[in-house]
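Missing here is one protein chain; the remaining ones are kept as they sit in the complex.
Read from first to last, the chains carry the letters A and B; within each, the first residue is number 1.
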Amino acid sequence: MAERMLGIQYSTLAQERETVTLGMWAFLATEVLFFGALIAAYLNYRIWFGAEFIAAAKMTKVVLGTINTAVLLTSSACMAMAVSTRDGGGRRAPVLWLIATALLGLMFIVIKGYEYSLEYQEQLVPALNFDVARHGGVAEIFFMFYFCATGLHALHLLIGICLVSWLAFAIGTDRLRPGSTTRLIGLYWHFVDIVWIFLFPLIYLAGRNG
Amino acid sequence: MHGFPFWPATASAYARQIDFLFGSLLVIAGLTIAFVFFLLLFFANKYRHGSKADRHEPTKKTWRWEVGWTAATLVIFVGLAMWGGNLYVHLYNPPPSAVQIFIVGKQWMWKAQHPGGQREINELHVPAGQDIRLVMASQDVIHSFFIPALRIKQDVVPGRYETMWFRADKVGRYHLFCAEYCGTDHAHMGGWITVMEPRDFAEWLKAQGGQQTLAAQGEQLFHRYGCSGCHEPGGTVRAPNLNGVFGSPVPLSDGRVVVADERYVRDSILNPKAEVAAGYAPVMPTFAGQIGEDDLARLVAYIESIGPQPRGGGAH
Partner (left out) sequence: MHAPRNETYLNATVGIRSWLLTTDHKRIALLYFAGITFFFFVGGMAATLIRLELITPQPDLGSPDFYNRLFTMHGIIMVWFFLIPSIPTTMGNFILPMMIGARDLAFPRLNLTSWYLYMAGGTITIIALLLGGVDTGWTFYEPYSTFYATGYIILAVFGIFVSGFSSILTGLNFIVTVHKLRAPGMTWYRLPVFVWSTYATSLILVLATPVLAMTLLMLLAERVLHVGIFSPQLGGDPLLFQHMFWFYSHPAVYIMILPSMGVISEVVPCFSSKPLFGYEFVVWCSIAIAAIGFLVWGHHMFVAGQSLYASLAFSFLSYLVAVPSAIKVFNWIATMHEGWIRFDAPMLYAFGFIGLFTIGGLTGLFLAALAVDVHVTDTYFVVAHFHYIMVGGAVMGYFAGLHYWWPKITGRLYPDYWARFAAILAFFGFNLTFFPQFILGYLGMPRRYQSYPPEFQIWHVLSSAGASILAVGYALPLFYLLWSILRGPRASANPWGATGLEWSTRSPPPPENFDVTPTVIRPPYEYDRGVPCMQAKNG
């Protein structure tokens, strides 16, 4: 295992660790604004269109969405375990937890893909086959939001899965010294989870409280 | 040669109020700029390197100055905000007796429809001293109806009505511009507002030739598009009777109450499922894509004319 050189901008390892952690938090702040803009636009229409928008929301697959929420939350728990066992300097335990995380993430993607295929069959995909005559223009706007929001989320999740898989490989083959990388990727993973926790009630649970 | 024009034509009392506010802003800004420039030049000279000015130890109590000029600035700014806001609110309170003219903007022309049915393209004739309310729609992209002489403009957004009102009091011919970029001929999408003496205007109206009033044209459309089939008594489907509806509050099926203004009428024609009247089934078909803005204006004028208080919907 090679000794890693400290960049010239750092004086100590602790400083480097703090700096990259702050960097990740700053990056996550940008992601909050990125998804936040979409969510704000969604909320604007939810209030503006009222009942029509909620009627469209009821066409989402709440059972699959709920399963996916459980899957993602569990994956976050696995990620947290990976971080904590890695902090102790371990190799085997974190790798197993990371693999579990990635697999659960993949499960989310698969279920999401299945969900999208159902929506395609029901002619709910804007620009592809959305049945405007039957559902109305407002519903098409709702489903634009649905696909953009869940699609962007899935893209971020895929990136997370790649990062987690790479991390499992790097730790398992001893290419990575114990440091802040696991924690950083953990932060990213938890963030992607939190985005879903906002999207799920907004999109799936609208109007389903009675 | 046109010389050096410094000030636009001023064709209404409101415009004069705007000019007064603008002039006051000019004075405030001018004094401030003069003061800043004076200080800069004065200090540049007095304290230039090598000058014999008195430079005793600079004051450490800077916060007195800071609080002072911050407070002064805030007071002036809040005053200006209130002044500008107050005049602006005036634009949102059209008198109920205003004569209503429908404007449709499309690439790249303005169409006007007077209540008497007279139509104009890129021109608008109005009588001096009369409150005029414009109800404006766009057929395609965002435009903006701008009359510099009256100091007013309003963006015209596709998919909704925008309104604007004025009372011109000076006879003359004034520029009309489109002020929101809308494509190739944006710079040519303009024309003229002609303010006439009321007598001359009445003659102008007559000279446009006999045509039905906007409301009468609307009534014909009301039958032609099949609206009367449901909305008149004895219709096949149970639909709200529209007599006396315009301008009144309408309870909706989702509990809200909206006022049946021109926006509501237009939206009900194009997207009837959005605001269904309470107690009625959402069975009205949509006419989106079938009725252009010109015809929508006629229908709105008709519905208004059978409302409880026709708001200038008749002839001038």
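Convention: contacts are C-beta pairs under 8 Å (C-beta built on N, C-alpha and C of every residue); 3 or more make two chains touch, one makes a residue touch a chain.
Everything quoted here is computed from the prediction, not taken from an experiment.
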Touch with the omitted chain, as defined above, among B:Gly159, B:Pro198 or B:Pro251: B:Gly159
For chain B, residues in touch with the removed chain: 2-8, 17-18, 21-22, 25, 28-29, 32-33, 36-37, 39-40, 43-44, 47-50, 53-56, 58, 62-63, 65-66, 69-70, 73-74, 77-78, 80-81, 83-92, 107, 140-142, 144, 146, 148-149, 151-155, 157-160, 162, 175, 177-188, 271, 274, 288-289
Touch residues of chain A, complete complex, unshown partner: 7-11, 15, 18-19, 22-23, 26-27, 29-31, 33-38, 41, 44-45, 48-49, 126-127, 130, 132, 137-138, 140-141, 144-145, 148
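Keep this in mind: only the chains that are shown with their structure count from here on.
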Chain B to chain A touching residues, read off their complex: 254, 256, 271, 273-274
Chain B contact footprint on chain A (complex, rising order): 49-52, 136-138
